[in-house]
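A single protein chain has been omitted; all remaining protein chains appear in their positions.
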Amino acid sequence: MTAPTVLGAEGVTLAYGATAVVHDVTLAVGEGGVGLIGESGSGKTTLARALLGLLRPRSGSLRYGSRDLASLDRRGRAEFRRAVQPVFQDGSEALDPRMTAEASITEALTTHHRMTRDERRARVGTLLGDVGLDPVLAGRRPHQMSGGQRQRVAIARALAVEPRLLVLDEPTSALDVTVQARILDLLEGLAADRGLGHLLITHNLGVVGRLCRTSYVMFAGRVVESGPTAALLTRPAHPYTRALRDAVPTLGGEPPRATGRTEAAPASTGCPFRLRCPFAVERCAQETPALRDVEGRSVACHRAEEVLTGDAPRQ
Amino acid sequence: MTAPGGIMPGLRRTPLRRVAGIDRLAVAGGALLAVIVLAALLAPWIAPYPEDGGSATHALEALLPPSGAHWFGTDQVGRDVLSRVLFGARTSLLIAVAVLVISGVAGVVLGVVAGYAGGWLRDVIMRVTDVFLAFPALLLSLALAVVLQPSVTTVIVAIAITWWPWYARLTASVAASVSTRGFVDAARCLGVPAPVIVFRHVLPNSLTPVLVQLSLDGGGVILTAAALSYLGLGAHEPTAEWGLMVQQGQSLFTTDWWVVTLPGLAILLTAFAFNVLGEGLRVRLAR
Partner (left out) sequence: MNGSLIEIRDLTVRVGGRVIASLPELDVRPGECVAIVGESGSGKTTTLLATLGLVHGAEVTGRITVGGVDVLSAGPAVLRSIRGSRAALVMQSPQAALNPTMRLGTLMRRSLARHGVKGAAARSRAEEAVTAVLLDPAILRRYPHQVSGGQAQRFAIALAIALGAEVVLADEPTSALDVTVQAEVVGVLRRLRDERGLAVLLVSHDLALVSTIADRVVVMRDGAVVESGLATEVFARPGDPYTRELIAAVPRLPGEPDELSEEER
């Protein structure tokens, strides 16, 4: 559990223009899987962009190891770039449409190292093999490949720099289920074989359960619950985590009822989740709950204890 | 593999016949332009009276109507109009190509930098283009042509200066949207230096609409160049240039129509060829 932090955020607030989309988020990703869960609009992708060094925080600091990302010198920055690699949602977006798979991977290989043509060829072949692709695909452009193949090429490109950590932003949600399962198998294998850490960003709890030991749940730009993934999913302490879990369709499981409130906008005062929350009481409208420790996790809910025991009404 | 789009009703594809029709349009435009370019290149060999493309005069043969000897007739000083139209194609196409290359390169480079960089750099570049765009193109060309000595070079410089901001603007907006795409982020995360990202990823993926615009504009450049020459601010005697020929022949329109009409038709035809090609490309690449 206490793997050294590769990537972290301390009290990070992120904004596009005047609107803050991530508020005061603290999180740590070590070597081992960490999940970041939330709906679209929760700020999870924005946070990921900041952690990748693509977006400067308005306040707070982003950490690479023990150092502040903003204060890295040239060498430190190059090291950070090699250590942390992204895999985005849509392989067709993540690959340059004009470049072959080989050219995309070669770009990654040659950015940090000089290599002869033969070395490059050989490495590209090895990398394609590592992600389960036939080397004949090296000459293909993105539109000549299937969605799963494109995503594998994107993963191969990320692996080319031998990173310590992958930031996976919805890496499988654009794919068919069987392809999705195979990509998850691949990522699981990579994590196990290479000790590769990852931050997995998703709205699907079924996926985090497989790949992440620790998870953070975000709602309206704030972390509302974090802790061991298994604990979060079996006994959620935040009503939002619970709603997320209940919404995951399972085979033969009891389907959740429609409430008509799922798409209510976050409240601007008090607890942002209260308009959707079956546990909401007076206090939630007045006091914004702060993160506190409850049963081995950190949760921002006044009624976390009741959510845990399931006593409060479920609507 | 049949893509599902192939059978979806009108969701993606236009009916086959229309697509083929538009492709024919692009091909027709390209072919017409190729003929014009070829005629320009081969002018010294195919012109019936090559020396008439220059300063030769034949006072006794002035203003002969079209005939077997002079298909397009002769002008006021007895030069073969067909020969001058052919030599004029060289001047007009030279101007068009030079203007498109100069303003295209300048506009695309500045635009792609502005689009990728964003922030203050974008603001500076865009404000400069706004200043240039604030002047009507013809007016600015006129002013420049007055300050500089009238010549073909002047015409090229004058038009290029008023033309590049359009490409800068177009490229900047396309490049800005390309810059937000995943593959650009992926390159940034690899630590690829910004100039390399701009020229390896952003530029090639932003080029298509600019190329279409350039080919659509070819006709406009030729018309503007002709206008400047017509106003006496561009090419001058004895250079064969279509605009100049129209200007010199205009007073003869009612009596000796061929002197003005045939160079005018050449302008029209070339501008038309550029437009058809550009439109065809636009539709083809939009698919």
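Chains here go by letter, A and B, matching the order in which they are written, and residues are numbered from 1 within each.
One rule holds in what follows: a contact is a pair of C-beta atoms (placed from the backbone, for glycine too) under 8 Å apart; a residue touches a chain by one contact, two chains touch by 3 or more.
Just so you know, these numbers come straight off a predicted model, no measurement behind them.
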Practice problem: Consider the whole complex, including the chain that is not shown, and state which of A:Leu36, A:Leu196 or A:Leu244 touches that chain. | Solution: A:Leu244
Quiz item: Who touches the missing chain here, A:Asp24, A:Glu39 or A:Glu79?
Solution: A:Glu39
Quiz item: Considering the whole complex, which of A:Met145, A:Leu233 or A:Leu308 touches the chain not shown?
Solution: A:Leu233
Self-check item: From A:Ser59, A:Thr259 or A:Gln286, residue that would touch the chain that is not displayed
Solution: A:Thr259
Exercise. Write the list of chain A residues that the hidden chain touches.
Key: 39-40, 147, 176-181, 184, 203-207, 209-210, 229-230, 233-234, 243-253, 255-260, 262-263
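One rule holds for everything that comes next: only the chains that are shown with their structure count from here on.
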Quiz item: Taking each chain's centre as the mean of its CA atoms, how far is chain A from chain B in angstrom?
Solution: 50
Quiz item: Can you list the residues on chain A that touch chain B in the complex?
Solution: 49, 52-54, 77-78, 81-82, 84-86, 88-90, 93-98, 104, 107-108, 111-112, 154, 157, 161
Practice problem: Provide the residue numbers of chain B that touch chain A in the complex, in ascending order. | Solution: 181-183, 185-192, 200-201, 204-205
